[in-house]
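For this depiction, one protein chain was excluded, whereas all remaining protein chains were kept in their positions.
In this document, chain identifiers A, B and C correspond to the written order of the chains, with residue numbering beginning at 1 in each.
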Amino acid sequence: MSATFELEMEVRDYELDFQGIVNNAVYLNYLEFTRHKYLDAKGLNFVDLHRNGIDLVVSRNEIDYKQSLRAGDRFIVTVNTEMVGHVRLVFHQQILRLPERTVCIKAKVTGVALRNGRPIPVTEISNHQNLTA
Amino acid sequence: MSATFELEMEVRDYELDFQGIVNNAVYLNYLEFTRHKYLDAKGLNFVDLHRNGIDLVVSRNEIDYKQSLRAGDRFIVTVNTEMVGHVRLVFHQQILRLPERTVCIKAKVTGVALRNGRPIPVTEISNHQNLTA
Amino acid sequence: MSATFELEMEVRDYELDFQGIVNNAVYLNYLEFTRHKYLDAKGLNFVDLHRNGIDLVVSRNEIDYKQSLRAGDRFIVTVNTEMVGHVRLVFHQQILRLPERTVCIKAKVTGVALRNGRPIPVTEISNHQNLTA
Partner (left out) sequence: MSATFELEMEVRDYELDFQGIVNNAVYLNYLEFTRHKYLDAKGLNFVDLHRNGIDLVVSRNEIDYKQSLRAGDRFIVTVNTEMVGHVRLVFHQQILRLPERTVCIKAKVTGVALRNGRPIPVTEISNHQNLTA
């Protein structure tokens, strides 16, 4: 598995729902933004790939909600990656509330690369060592 | 398991991402909206429960993305419920693109009811037969 | 000015903020969705136009927030259009809470059509009579 990539973020008031907690769908935005930053750091830009006819899409999300984030919370989003076969790139992610790094979210996100709607080997967009280094 | 509840919806252009498909987080909004309508039909209103000190929250989401929804697509969101033990209410959900009812999303969403942040038996908010009828 | 186009919608719980009211940005989604349905009814599809190299964009929004929408509210979004010069299409819109049609939002939204990032006469995408009929 890859070394851990980390990004620090904070809750924005418009992301809270009427219960005063971050809505369950918003965490997927945090997770996605962090994956894109991770891939950027690996030289893979989402938007550029799209322009070259390759779409990276999520094929499966498994999200465990352990603790809710609330107004003003700062947190870390982590990414570790793992290849599963040739076409699936699995992102193991966590959201950790600061300052104690309390585990709020544990996620396993499976991504695939599509060309003309069909999965292609991940190695066509980057080499194995790069993505899971 | 309960009888199937269905709601018809349509994609709104602002829900599309730069790839021209519905973003992976937006499907969680569709699923949640449909669960709330389902619970409403059972006499359980989310906002009223919150005012009475009870928050229904998602503890786990498992989402399989089979096909993407695109601009102008109409679709059905389904709900079936199942009790797992005393505190977990599991929603089995699908998103089916019209007119062929093509399976786009399969989801298993686990919900729990919290009072003062602690799980309470689901039977405290409704009886078993009602929720899974 | 054009005849009034109307669309009925309802508040979804995920659109509420921690104050229990619809967040100020979400109304722009309601207004946009209704404009797109209006244009669709006129034979102008937003996504198709984009594929043909023409982007309709908002150049100015004036929004008066008179009353807030809350959980479960149903409402009507209206559209009337007016040409201002050759390149600006102005949408006069209201959001009316049901059942009394209480005015919640009054909006004046100015749109322009861009090709290669430059404004083009609105008549290049549709005739004047059609858009303001």
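The working rule: a contact is a pair of C-beta atoms (placed from the backbone, for glycine too) under 8 Å apart; a residue touches a chain by one contact, two chains touch by 3 or more.
The structure displayed is predicted, hence computed values, not measured ones.
Student: Using the touch definition up top, pick the residue from B:Asn23, B:Asn61 or B:Thr132 that touches the left-out chain.
Tutor: Answering carefully, the residue with contact to the hidden chain is B:Asn23.
Student: Among C:Leu7, C:Leu28 or C:Ile120, choose the residue that contacts the chain missing from this document, as touch is defined above.
Tutor: The one listed residue touching the chain not shown is C:Leu28.
Student: Pick from A:Ile54, A:Ala71, A:Val90 or A:Leu114: which residue touches the chain that isn't shown?
Tutor: A:Ala71
Student: Quickly run down the residues of chain A that touch the omitted chain.
Tutor: Spelled out for chain A, the touching residues are 12-14, 16, 20, 29, 32-33, 36, 45-47, 71-72.
Student: Touching residues of chain B against the unshown chain: what are they?
Tutor: Contacting residues on chain B, toward the hidden partner: 13-14, 16-20, 23, 25, 71.
Student: What residue numbers in chain C mark contact with the hidden partner chain?
Tutor: Counting only chain C, the missing chain is touched by 18-19, 21, 23-26, 28-29, 32, 47, 50, 55, 57-65, 68.
Here is the rule we use: only the chains that are shown with their structure count from here on.
Student: Which chain's centre, taken as the mean of its Cα atoms, is farthest from the centre of chain C?
Tutor: Result for max centroid distance from chain C is chain A.
Student: How would you label the chain B and chain C contact, same or different, if same means the shared numbers make up over half of all numbers there?
Tutor: same
Student: Whole-Å distance, chain A centre to chain B centre, using C-alpha means?
Tutor: Inter-chain centre distance comes to 22 Å.
Student: Rounded to the nearest whole Å, what is the centre-to-centre distance of chain B and chain C, using the mean of the C-alpha atoms as each centre?
Tutor: From the centre of chain B to the centre of chain C is 29 Å.
Student: Please set out, as single numbers or ranges, the residues of chain C touching at least two other chains.
Tutor: Those would be 13-14, 16, 20, 71.
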